[in-house]
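What follows is a structure written as structure tokens; I'll ask about it next.
Excluded from the complex is one protein chain; the other protein chains are retained at their positions.
In this document, chain identifiers A, B, C and D correspond to the written order of the chains, with residue numbering beginning at 1 in each.
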Amino acid sequence: MIPVLLIFIPVFAGLISFLLKNERTVKGWALVSSLIVLATSIGAITTNNPASTLFDATWLPSLGARFTVSLDGMSKMLVLLTAVAFTLVFVATNKNEYKHTAAFYGLMLLTQAGLMGVFLATDCLLFYFFWEFALIPVYFLCSIWGGKKRIAVTFKFFIYTFVGSLFMLVGILYLYFLTPDQSFSLNSFYSLKLTLTQQCNAFLLFFIAFAIKMPIFPLHTWQPDAYEQSPTATTMILSGVMVKMGLFGVIKWLLPIVPLAINRYAMPVMILSVIGVLYASLIAIKQDDVKRLIAYSSIAHIGLMCAAIFSQKNIALEGVLIQMFNHGINVIGLWIVANAIEQQLGTRKLSELGGLAVTAPKLAILTVIMAFANVALPLTNAFIGEFLMFNGIFQYNIWLAAVAGISIILAAVYTLNMVQKIFYGNTVTATEKAIDIDNNVFLSLSITAVLILVLGVFPQPLIDLTKSAVHLLFVK
Amino acid sequence: MGITQSLFWFLSVLALVAALMVLLSKNPVHSVLWLIVVFFAISGHYILLNAQFLAIVNLIVYAGAIMVLFLFVIMLMNPNTETEPRKNFLVQIAGIVAGGCLLTVFISLVKQASEMNNKTALLKTGNIGLIGNLGKALFSDFVVPFEISSVLFLSAMVGAVVIGKKN
Amino acid sequence: MSKIIYLVPLFPLIGFLINGLGRKFLSKPLISIIASGAILASFIVSVLLFINVKNTGSISAAYFDFINFANVVIPFAFQIDQLSSLFLLIITGIGFLIHLYSSAYMHEETSHHYARYFAYLNLFVFSMLLLVMGANYVIMFIGWEGVGLCSYLLIGYWFKNINYTYAAKKAFVMNRIGDLGFLLAVFWLINKLGTVAYVDVFANVSKLSQADITIITTLLFIGAMGKSAQIPLYTWLPDAMAGPTPVSALIHAATMVTAGIYMIARSNILYTMAPQTQAFIAVIGLATALFAASIALKQDDIKKVLAYSTVSQLGYMFLGLGVGAYTGAVFHVMTHAFFKALLFLGAGSVIHAMHHEQDIRKMGGLKKYLPITHITFLLGCLAIAGVPPFSGFFSKDEILTAAYAKNPLLYYFGMAGALMTSFYMFRLYALTFLGKFRGTHEQEHHLHESPLAMTIPLLVLAALSVVGGFIGVPEVFKADSHWLEHFLSPIFAQSAALTESHHLSHSTEYTMIGTSTALILVTIIFAWKKFSNYVPNEGENEGFNKLLANKWYVDELYNSIIVKPIELFSGLLKNVIEKNVIDGAVNGVGKLVVASSRQLRLIQNGQVGSYILIMVVFIIVFLFAWINDLTIVRFFNKLF
Amino acid sequence: MPIQYYIYLALTLFTIGIIGVLTRRNAIIIFMCIELMLNAVNLLLVAFSKMHNGIALVTNKDSMVGIDAQLFVFFIMVVAAAEVSVGLAIIVMMYRNTHSIDVNFLNRLKN
Partner (left out) sequence: MNAIILSALAGVVMMLSGIFTNKQSVIKLVSIIALLVLITGNVLQTYGHCSIQIDTKNLLAFSKAGLYFNTLIFISTFVYFILSGKAIEKAGVNVAEYFALIFFVLCGVSILTSFNGLLMFFLGIEILSIPLYILTGSDKRNLKSNEASLKYFLMGSFSTGLMLMGIALVFGATGNFSLNATGQKTAYDVLNAGILAPVGLLFIFISMLFKVSAAPFHFWTPDVYDGAPSVFTSFMSTIVKAAGFYAFIHLFETKSYDLGPSWKLLLTFAIVLTLLVGNITAIFQHSVKRMLAYSSISQAGFMLFSLYSSNTLAKEGIFIYTVAYSFATIGVFAILIYLKDYTFDGYNGLAKTQPVLAFTNTVFLLSLAGIPLTAGFFGKYFMLASAVKAGAPLMLVIVAVLFAAISVYYYFKVIQAMYFKQGDAELNDNVPTSFKTALIAIAIVIILIGIFPSTVLNWLYF
């Protein structure tokens, strides 16, 4: 029953949110709802009772599609991430002003429902449904509340991902007709015995969607623009949770179904990913806009995760799972910082910032923590994931690991660049009158920081949560 | 070559020549008249094929009623204008070439159509074209389409009214 | 005893947390008491552990699984053996002195920044302790990167000065380059052995192929290059002098930079089994020693001289490691920690007195104003120069002797470096303390000896610099007198078993010691004479001197062959490739669609005639396709 | 008469009709050409009707096979008549508004 709650609490909360009039009520309502979802998701990760982790109902009997949602280790973790992310976002952006507040929060909550659905669905058609369901509110969020070039940029984003998901739809149909019982259920898909050609067909069709969503080089160009132009709250969700959809898809919907194809395409995909990692890191060095910088940094991180998945080593996969969570937390932290800066100073340009540590020491300290989590310093959460992932890539191919490893140097360069240009030096016009962050931002950043450190020192609970999922993927 | 054959060839040539003249006449009135000639030739064929009812109907309905309607309309519009400015020469050539190709393809297809070899259309004999038999069939087996065609007429009538009525 | 191990890093951590979180509420004296007290507590525990280890051998403690997945199990475990307990003493001991010193040195800071400073220092000690206490390479790596972080924070402590933050960034990034090597070595170990715990790795070292060992050791050494500032990754260290002087003393002289030595000494068995890597280390170490020393000759910034001297001394240590003199290297780490900390703190005292003037050309004659500083500094100089019987003499001698045994050429070069060391140290000494004061009158007016909190550490360290060498008196003087070698022997036993020790004859050793001492003394006197009455001279930095004064233009070289190309390349990627090629392709598809739309709609020209013409054409096409259907179908089947 | 002759004849007439549609601009002439096409079809249908009837007569003297084609022709005429009434009404309406029945004149709607 829990999975259903996880999906439908945000749906109803979102629909109700549309009807609310008062701005503060809406914000409070959204926060309350996200807290309830958070509580539910904590319940979800602690339970193992099949009655509460699985829900199955008829949906489209004639098509062989059922409304099946269930929790396994991986989805538990991602559900938790989604819940945490939304709570953090709502807390951190509480002071942001939006026109049509009710609609904004309504759409945000609907996005949450979509994301939950993606992570929970074990029926492929349902998965596809939620996949798109998560996208549409985001389209409106970005187009209505975004920056100057929002319409064109969001549209590019939408078309890009939509093309991808249509390919996936063809792939889903392709596999569906190969299943013996004409069913969309995950188990039928897992029980498929496919020839190499069939696997390759299915792989290519699915992977385009996932690759665009992640995104991996060279399909990434929608992302920096979209991140830059979206309202920050949405950007947080986009980069914190939504990009995980692609990785999640590969792990859950590709890896066990088309192992031969994965094996066959592993090398090219990994090379692309590694190129993307370096490419994005190098571009990040030159970025002047904080949001774009974080965007490229995110592309680099995701590229590494993609490479790790395709190494097909269970240690790397474990790393990816952990990193999905950790990257989500970290990048949201960075966005909160970016948002705090933009809200207060009205600029995101590194060249217009400087010396903020003088006027906003709390923000500076917390940002430094985020920054070092971003460069995967040991004892921050990101280290564990990267450590395991690099291990796996290393097992697959030493040279790839070595080349990808350059990114840990480049990551230090661009991240520290950012910290330096924002916080160090003497104050400039933009930062002279800045005041330190308010309690909301402080609270959310502190939570993030605590998560970063706690998971950096005690990653084992997260590993234990997802261990079985990784194991199952390789047993199949 | 018997008389029937001679008639067949005569009517065929007449139909074709008249049809061509429909195209070639500059004056639309002449076109109408040539078309009537075509209809007459075709009616002649019907008679040869012993489809007397259709021959008559063709004359009355087509050559008579419909063509007269055409004539009225043309007269109404302005009989004296040396009608249309000719179409762009290239377009005409293109049209003729396309038509020629189509005809060539048709002919080659019919030539290949071996299932039609040794089949003939019965001339002068047979009674299915007789009005009695047709009438019987029309009011027994084909009563439904017959009735339904009234809907067609009705809609055409309503249509003509809607279009023609002055606001 | 193993139950109290965790206390060692815990105290600094607590100190860090209290000072870090309470920086708004705590008063300055309280802050310094908390910070110093934490380190002192650690020191006491370290002493207890040291005694325990000395008596009963190594102890270890595992706390929780840091990473436990499939066959990779990495516990969060500490291992205290002879090597690490020695380092513990150095770190906490010198750390405490430096904390004490800092409490006075940093008194001008606001309490807010004061607390931040001490929090960073405590965090640094914590990381350094993790580095040396860890029972496996991953825990070591945590500390390894942790000290990099703290170094970054402390170098950039005065963050308002943007140049300092550049230095901090440079330090971190260069360290990271090395860290990548370290990390790859760890992966290699996990991949080949499935474990990173020292005990298991060293026990299973025979399972590794020769190539594996060579690669692993090389990669680890690359890590050490970054952390211990060896060629080519040394340039961050001189720049790191941007941090407060006690920081330089603690991090960039006494502790962090020796992490590389510690790591290699720790992995001695691997290195012993990889003679190629050892040779490589020896060459790099020696080259660094000479190169840095040559630069130090012409530096005018008091801290820069010491910084290059540190790089140079680290080179000696690597030389020692490279020639298999592990004990010697560790010994030199220890003595170097004493005298280099002393020198830095002394320099700090001078700077303090000079109101943050660091240019030695503008000093001079400070002898009479700063007596304690002067005496202790002189002792430090003598120690670093290797004058018997100061501590530096013993440790340096041990390394050079071992080098001679390996290859006399190494020794000769090493000796040349030692001479340079004595020259630039006494140049420094003479310019600072001798002659006439060359600063402004205002500075002269304010010159005074530093407070007690600063001079006590100086005195303690001076004492240690003087007597510290006696724990490792060479065999040649007295048999079984090398206490350190004896103490550390369990660590290096496995390596020792693999190498036949070729002892030099006593006469050779005596000759070497005699010659070197004589040469050093000559150099010292030369420098003393030359610079005791120094007058600034415009034309002195010409030709070769200019090259040295500008540090061989290495920074500029790096800038033009590495940094600039990368910048240009990223600029190219950002502005051309990303914008025009990749995004251009995406947008190009969009534009193509729109353009084709513009063209395609022209077919819809509004003319019935052409519509029908097209239809007729397609009817012909359809008929044709139908006639030739098999051919076309076959064609398409081939196509797809 | 061999059926091919009729087929050729009908198809030729049909094609002439098509060519007329393609080459003329006068809406009424185009319409007439379409009527010509319909007549070609009618002729073909009647010929086929007699062909099938002839085949059937061999076995059954009173066979009515093929009568449906003749009735089909009848219905085609019905439809044609209806079409003519509507079509001419449209042409007249057009003429009233534009004083032209040139189809090339009809190009407000394009692209």
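Before moving on, here are some points about what is shown:
What we mean here is this: a contact is a pair of C-beta atoms (placed from the backbone, for glycine too) under 8 Å apart; a residue touches a chain by one contact, two chains touch by 3 or more.
Note that the structure is predicted; figures quoted are calculated from it, not measured.
The chain that is not displayed touches the following shown chains in the complete assembly: A, B, C, D.
When you scan A:Val138, A:Leu169 or A:Leu321 for touch with the missing chain, the hit is A:Leu169.
As for the chain not pictured, it touches subunit A at residues 59-63, 128-129, 132-133, 136, 140, 143-144, 150-151, 155, 158-159, 162-163, 166-167, 169-170, 173-174, 176-177, 201, 205. Listed for subunit C, the residues touching the missing chain in the whole complex are 593-594, 596-598, 600-601, 604, 606, 608, 611-612, 614-615, 618-619, 622-623, 625-626, 629-630, 632-633, 636, 640.
Within subunit B, the residues in touch with the undisplayed chain are 109-110, 112-116, 140-145, 148-149, 151-152, 154-156, 158-159, 161-163, 165, 167.
In this section, only the chains that are shown with their structure count from here on.
Per-pair tallies of C-beta contacts place B-D first. Subunit A and subunit C have centres, each the mean of its CA atoms, that are 36 Å apart. One simple way to say how far apart two chains are is to compare their mean CA positions; for subunit C and subunit D this gives 97 Å. Shared contact sites, meaning residues of subunit C that touch two or more other chains, fall at 609, 613, 616. Of all possible chain pairings, those that touch are A-C, B-C, B-D, C-D. The touching residues of subunit C, counted against subunit B in their complex, run 609-610, 613, 616-617, 619-620, 623-624, 627. Residues of subunit B touching subunit D in their complex: 4-5, 8, 12, 15-16, 19-20, 22-23, 28, 31-32, 35, 38-39, 42, 45-46, 49-51, 53-54, 57-58, 61-62, 65-66, 69-70, 73-74, 76-77, 83-87, 91-92, 94-96, 98-99, 102-103, 106-107, 110, 116, 119-123, 126, 128-129, 133-134, 137-138, 141-142, 145, 149, 152-153, 155-157, 159-160, 163-164. For subunit A in complex with subunit C, the touching residues are 156, 160, 218, 220-222, 279, 282-283, 285-287, 314-315, 318, 354-355, 357-358, 361, 368, 372, 375, 377-379, 384, 387-388, 390-391, 394-395, 401-402, 405-406, 408-409, 412-413, 416-417, 420, 423-426, 457-460, 463, 467.
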